Each structure stands twice: as structure tokens, then as C-alpha cells.
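Provided herewith is a single structure, encoded as C-alpha cells, for subsequent inquiry.
Here the complex is missing one protein chain, while the rest keep their positions.
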């Protein structure tokens, strides 16, 4: 912690501060400058006294120097985390997220029917996708909009996994549902609007399944890492970070996909990073270029909305790929992945 | 719903669209323009087909014309909602929020101890505050920060109400806690980070207590109204809207207090509007001018952080007023309230 | 300047840095912490080496401690700047901006005709306004929109001043026009889109007239102060700062009027602060509450759009007050001004 004194702060003010600091068991290094005096505080407990310091006479500002996250940081845990998803069926191969392979998760915004999940799942598996996405609980801005099939939707996803063989990622919105969703899902997703729902984070931190944490619409990457820290510190080290677009002033796109999040998060943290170009842009014709860009930027995976008939989708139809377009995209992605020394399986 | 066709859309495309629309039981009014054709769709069900329409050949964009919120809107409910808070003790007077009086809620960020709540409560009541605020459950960015006293904190607040007589507003973060918090609180607060925690909104919509809903850090006022619509549509008509500052690029202040939210919300909705200048600016010396400005802009109430010793506060010390400064502010606020035809009683 | 070393930086890296610093004639205070080492650099020249330091081995980050603005800051110039506008006509009283009186500037967005300026000017003066605003050069997003009457418009404003007696504020957009506009205007306005047009700032810094500098749509207050520093350092100490709304995600209002700018700027700087509620909100019915709030927050003046017939305005009609509404507003503002110890004379 660094304390910058005001221009014109008195010696008595500096002494009062160092005396207080000594009482808290911290050491103070005073650097008297030509214009202002700067005081460095040594000791982990300094953070607890930040507000007190800021309000002491003669203090201009207090600057923290340590990163607020630990368990998720590269500094404290330099080896990359690779998350293993066990095979969905006997005889299938499992998946690794965070290794050299780029993992592709695909499926509809919402689970709409059993038939849809089973037939789309079969198509996606044939096309080369690695996991199936689909929401059973849907966070919707309007109380009058479709809220998801709930447990019924989870059952269809489980059936897909058993029959077709794609492991499943699905969202949980309520701490009361975490245990149940964990029984159906291979990866539990925490959505953007719940990135700072701290009780939900604690709950998924106690379930035994990997968690994919989506960045909030107006949250910084430091805040995303702090939310990941909640999950890890509650006991669950298997967290995947997901960039899905942030809110900006731009109106052509639904959100602004911040692809610099990929190299920043991979520098700051050991956790795998997945990109959601579908929510990032909100229009199907922009998904392919942004998916390719995400792989070129170093993403460990993609999560892409695919719908058998986007025009009839109950939600997010405008940003969903048709199965045919998705299959073409996978071919293009393989080329980009190889150009940056990776591959799609 | 209005559909704007692309420049160069064919007659066949327009006909295909009107045919589809007829099948859904909607009427289409076609306005062929000199450059583009515009089609107005009549019927409430049009919204269900928004994505389908957007993806039809020849369509440029789809513009909704109806407001997405109903129950909270002035259009559907022109009379102002006035929320009655019953007296805390036998013989006390109750409170009205949304009438001509400006209601002042005050207290610490977090409930820190029984002694603090009782003695500060007595001071605040003497100074002229109307309600006591204090968090027992604290949403914190870091898992390592103080998370609140929990139920113990709620008990101190209840004791303050019984002994001192200020009704209590306190936050709930988890749907599992709503019923319990409702037993202690006169108003249940939903915090900014939970503004779109839809399951929490549904839960507070089923409790029998007034709810104060804080605007999210990067949410629009329309989204705030939609979240209020969740609460009201779940059965609870007593919602107070709270502006508490939004995230902008400005760094001198913690957030940017959007005071235009006050006249906008009072034009669009019948619900009372309260302003939180403490979180809005984050520095105690800016609280007084912004509190006065909020009253001048027409706010129905204020919620202000006061701490007996801000430098020792476990959270938000930098933005807390001392009891002395709070009392001075109340005097200044009374003058501004009268200048705009209101009062603090 | 403070240099924070990385966790795990070596002693050799610290030594290399202090050696380099010594060569530049600066002193380094090293504070070895339990986790990271912090180095305070003493001497004004430290800023010149910021990039070099940031790129040295073992360095995590470099934090500046001094404010980047000087001449406009309260630290270097504690006495408030009061700007005197000489009387427009012989026998009239002059104006002071930055004293106890709140100054009201009013008029149309654009100068549309001689008749409009003269008759509206007479009304505004009678109603109690202190200055007339009106654009002769209009910055417009579209090249096809009305670009202003140019010099002809300036002449009408000059005629108003000579005949009616209200001093004039008008915008300059081009360094080539500064001298000419300075001959017509009492205050030269630099618009929001030109806040960082540094050559224009230098040019108005060399003209002999007071300058009102509007905050850019997405600029911080520190950047506004730095732009004011350009003007002052070029030789012109008479700068008025103007908050006119910033871009946020909110859609009900054209911009978000950041009224906390008022107390922040008055704390950081000695320059007067004026608020433009018309551009800040963009809708006439929100102008009155925000104008009252601005005065309550401590603004030294207001600049308000008034049009004889808003529905026929060539620009900004939606946010313009009718003369009648403006006159009513002045009465209401007087009450608020008195409530905070000021007046409109």
C-alpha cells in the first residue's frame, strides 16, 4: 500500500500517520519528494486500513500495489490449468480444456424440446463439435418472456449425452438449483448477469463440477478474476473464464466482443479462456469472422449458438447459426487454429 | 411492431412477409416509401415473432413500438404510488414514501455491532432522519473482505427499531434469505449487482414487504423498470426505485450519479424514486452538494451513509458522513426541499 | 513517480533500476515489502522516463503521484478565478462569473435570423437572463445538415448586444476563425467535440477573450482540466469549465448530465463552472429539474437553449424551452439559488 501525501502536508501529519501505522504492526518507508511525500507501507494487513488512511489529515490518496486476486493468478500458480471433461459414454474420448486443442461448444440458446436436442446433438457431433450447450433456466430481461423448460430441459440434455455422446454445459441462476444442475451438467455456466451474484459463486464453488464464468456486461477483467477467486476460494479449482461481449456505445452490434480479454486473461491467470462470439455480436453474419479472430487471438475454446431453424427460435434467433453454416465455420476454424499452432480436437 | 424493408427489397418479399403475418393472426399495414417500404404490424403477439421477422428475406430491421413494461408505467397506472411504512413503535407516526415529504434514510454501510446501531440510531432519530439503513449481508467484490454479520446484524437492527423507533431498510442477496429478512426489515433492498438477479426479484415479489430496487452499475432506466416489473408482476406492487450512480469513464468519483434518472423515472413510472448520493460519488465531501441536487431534481427520498467514526468503518468509510456533518446536511436539505415546494417534515 | 516491482523481481533488477535513475539525476527510495518492492522516485523529471521505467526488467507498474495539471489547479492557485464581462452598452452593469451570483446564458441553438435574435434577445433580457447564446458555426454529425449562418450570424449577435444589451457567447470551431469570432463575442465557446482539438485550444489561448470549454462526450474531468491547462498555458487565464452531459448507456436522455462534475471541479480547480442542462438531457421537460439541481450542486452559471418556436427550430428543437417556460424557470431557480446562499441578481 502506498500513501501519497498532499502538497503542503505537514511533518506532524506524516508523523501521525507513521505512528498509527506502527500501532497496526506495519512498517512505513517515508520518501520525502520535492513536491509531495510518499509513504510505502509494508505488510499484508495494510489493505484493512485503506479507508482509515485515506481519511487521515494530509493524505491525498492511497494506492494499493498488490493484485487483489491470488489463487487464480499466474503469479501464485504459474502452471496452466487444464480441465478434463470425462467421456459422455463408455468408449468415447474425454476432453481437455486449456491444452493445445481448441474446444467448440455449440447448441441452441434455450432447450426448446426433446426432439430438437437429440437431432441437433447428433448433427453437431457429426460436424465435429465437442460439447453441447443449451439453457434450461433462462435469465430474461422481461418477466413476460419465455423462462426456460427448467428440469424438463435438463433431462433432455442428459438424454442427449447418454444417447448422442456430447457432454453438456448449461446455466444455473439460483443457489438453490446448483446441486441439481450439477447432476445433469458436465460444466455449470454462471451467466453474465450473475457474475457478481456472490452467493451463487459460493454455491458453485462447493459443487464438484467445472464452472464456466461469463464476464458481466460492464465488468472489468479484474472483477471477472475476483469472481473466479470466489469460486476457487470456496474449494473449486476448475474454473473457465468466458468473454462474451461488453456493453459499449456501439449500436450495430448487440455487445462489443473484447478479444483482448483473451491474451490479458491468459497472461494474468492460469485458467482456460473461452469466447462466446454469438452473444458478443448478436448477429449471425458476424459470428464467423469473430470466431476466427478469437482463435487467432489464442482462445482455448468457443461457445456458439446453433439452431435448427433460427427464425423459429424462442430466443436469440438473430444470432444463431444454421447447422449448415456452423459446419462450414468449423472447417474455416480448423485452418486458423493450425495457423496459430493449435487444432480443433 | 414496425418492419423496415431493405432498399431494393422485392414485392415478392413484402408479400411473403404479409402472408406470414396473416397466418399469425396479425394485420399488416404496408407503406411503400420512395426509398424503403415500411410495414406496421398490429396486434400484441407481434413481439413473439420479432426474431423471425428480422431474419426474413428483404428485412432491414424490426422496431418495437410498445414499451416493454406495463404495470410500473404511468401509461397503465397514472396515479402515483405512495408507500406507507407503519410506525416502528406504538405511538410513533408512520411514513409515506412518494408523497410531498422527502424521506431520509441514514446509517452505516454495514452493521458492525449492537452498540453502534443503537447509539447511532438514537442520534439519527434526534437529528431528523426517518429510517435506518445498515447491511447485514454485504456483497463484496473480494471473497476475502468482510461479508457482514448476517442474522446477528438483522437482530441489532430489529432492536434499534423496537427501542429507538426508526424503521429499517436492509439488503437481501439470496432468494433463500428473503422470507427471513422480511421478518426483520420494513423495506427490503435489492442491491445494484442483483438488479437482474431474476430469481431474487421473483422471490421479493412474493414477500409482503416494500422493496427498494437499486439501479445496476451499467443498466439503463428501461432495464430498471423491467426489473421492477418482475417484482410487481410477481404480486408485490410496493417498489421504490433507487438511483445510486452508474459506471462511466470518470475517475474522480466512484460512480456517476445520474440525477436525470429522477425526472425520467417520475415521468415514465408511478413508483417513488430515492437517490443514494453516498455510493453515487464515493467521497464524503461530495455527498452534501449531490444530496441537495437530488432534492432539487425532485427525488422522493435519500439514502445516506453515516458512520460514528468513518475512519474506522469496515467498509465505505471514505463516503460516510460523520453524525455532525449529517445533521448539518439535514438543515441545508430542508431549505432546498422548501424551495421546490416540498419538506423533510 | 512510484515504481512497483513484480513479485519475484531480483535484487539485480532493483539495482539496475536505481542505477539508471541516478544517471537521470533522480533519487530513488527503495521500500522492500513482504511481497513486492516499491521504489519512490524523487524529482520532477521522473515523468519523462515513465515509459522507460515501465519496460525495465522486473517492473510491474509505474504510478504517477503528481497531478498533471498545474495552472488550473487549486493547489497552485488557491484563490477562485472570477471572470468579468464588461457591460454590453454604456450605462449597463457588467457581469461576474465565478462569484456569488449565478449567471444565466440563454438563447437558441443556432442563430437562424436577425429578427429572431433581436426579438428573443429583448425577451430574455426582460425575463432576467444575463447573456445570450447562439451558434453561428454549428458542428453537425451530418455533412447534409444546416451548418450555421457563419459571419452573418455573428453580425446579428453583435447587433443584439449593441441594441438590446445582452453580452454574447458563441462557438468557434476552426483556428482560422478565432480572431474574427473574438471580435464579435464576449465569451468564446469551444464545443464538446473540440475539447481535445489542441490547435484550437492553443489558438483561443492567444485571443484576448474569456473561453468557455465544454467537456467532451466521453472525456474525464482530468482531461477537461488538461485542456483548460492548454488554454491557460498559452496565455489566457480566463477559462470557464462547462459540464454538458456525457455519453452513457442510458437511452431515455440524449446524454447523462454529470452534476458531480460541479463539486469535483470546484474542489480541484479555481475556474468557474457552468452547466448546460439542455444538451445534458436533450428533452425540454427535463431541463427545469436539472437546472434546479445544477444550482443546488453549486454551479456558477447555466447555459440554456430557448427558442421562440421550438417546433420550427433548425436544430435542437426538442430540448429548447419556449420563452414562457424559460421565464417560469428563472423564478424557480431564484428560490433554489437562495436556498444554497446564492442569487440570480
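Think of it as A, B and C in the order they're written, each chain with its own count starting at 1.
Just so it is clear, contacts are C-beta pairs under 8 Å (C-beta built on N, C-alpha and C of every residue); 3 or more make two chains touch, one makes a residue touch a chain.
Note that the coordinates shown come from a computational prediction; the quantities given were computed from them, not determined experimentally.
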Using the document's definition of touch, tell me which of A:23, A:79 or A:250 contacts the absent chain. A:250
Of C:18, C:31 or C:194, the one touching the omitted chain in the full complex: C:194
If I consider the whole complex, including the chain that's not displayed, which of A:34, A:100, A:113 or A:220 touches that chain? A:220
Chain not shown: contacting residue from C:112, C:229, C:243 or C:334: C:229
Touch residues of chain B, complete complex, unshown partner: 2, 4, 6-8, 29, 31-36, 38, 40, 42-44, 63, 65-66, 75, 218, 247, 249
For chain A, residues touching the missing partner are 218-222, 246, 248-253, 256-264, 267-268, 280-281, 285-286, 289-290, 292-298, 332, 335-336, 338-340
Write the list of chain C residues that the hidden chain touches. 51-52, 54-56, 68, 139-144, 173-176, 193-194, 196-199, 202, 217-218, 223, 226, 229-230, 233-234, 247, 310-313, 315-318
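Rule of thumb we're sticking to: only the chains that are shown with their structure count from here on.
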Chain at maximum distance from chain A, centres defined as averaged CA atoms: C
Innermost chain, where centres are averages of C-alpha coordinates: B
Interface residue identity across copies chain B, chain C - same or different by half: same
Using mean CA coordinates as chain centres, what's the gap between chain A and chain C in Å? 39
Provide the C-alpha centroid distance between chain A and chain B, rounded to the nearest whole angstrom. 27
Taking the mean of the C-alpha atoms as each chain's centre, how many Å separate chain B from chain C? 31
Could you pull out the residues of chain C that touch at least 2 other chains? 218, 249
